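The structure appears right after this line, and notes come after that.
Chains shown are a subset, placed as in the full complex.
For reference, chains read A and B in written order, and residue numbers begin at 1 within each chain.
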Amino acid sequence: MQIARVKGTVVSTNKAEKLMGLKLLVVKPIDLETMEEKGSPIVVVDAVGAGEGEVVMLVGGSSSRQTAATENKPVDQSIVAIIDHIDIDNKRVFQKFQ
Amino acid sequence: MQIARVKGTVVSTNKAEKLMGLKLLVVKPIDLETMEEKGSPIVVVDAVGAGEGEVVMLVGGSSSRQTAATENKPVDQSIVAIIDHIDIDNKRVFQKFQ
């Protein structure tokens, strides 16, 4: 799964019927080596109520449809977790601001 | 999901039976960092009635079959939304022409 930061929103009124009510967010992938944003922003569906600036976990492909919010929906990237902390090589590389 | 701009059309008469009646469009991916077109054009199925020049959202893989138009069809990229506006870091980076 990919770690990313929430950066913005996408709004569409003319869309596939099954997308009605889903929240579309713009996120930017985070490189876990440096914890810096890296690569182009992507559009995802929010399945957990993530807010701008939060560090989240994305799930892609058919697995992005395996949540209560996204079941059978035409989406290929979903936010499925808000990250509390990440430890690599016994060092805390990310800690959510409380 | 990927943001792209509609650029053209593809026509085929000899095709898998399940593709009959589906509209094939050529789109070019848009980099959300710059809002410029970037990368090679791709062929997609239109599930929402998108017109040339419009900025749309694509869904790929098995999820591209999760619309009324594309269910069980041999397609791997579908247009599922026409974009109204995109906000990143509290700035409007795209606004559909009214």
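Heads up, the rule we're going with is that contacts are C-beta pairs under 8 Å (C-beta built on N, C-alpha and C of every residue); 3 or more make two chains touch, one makes a residue touch a chain.
A quick note: this is a predicted structure, and the numbers were derived from the prediction, not measured.
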### Task
Enter the number of copies in the whole complex; the displayed portion holds 2.
5
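What we mean here is this: only the chains that are shown with their structure count from here on.
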### Summary
When centres are defined as mean Cα positions, the distance from subunit A to subunit B in whole Å is 21
#### Entry: Interface residues, subunit A side, partner subunit B - complex
7-19, 24, 26, 40-45, 61-62, 64-65, 72-77
### Query
Contact residues on subunit B for subunit A in the complex?
1-3, 31-33, 47-49, 57, 59-64, 66-68, 78, 80-90, 93
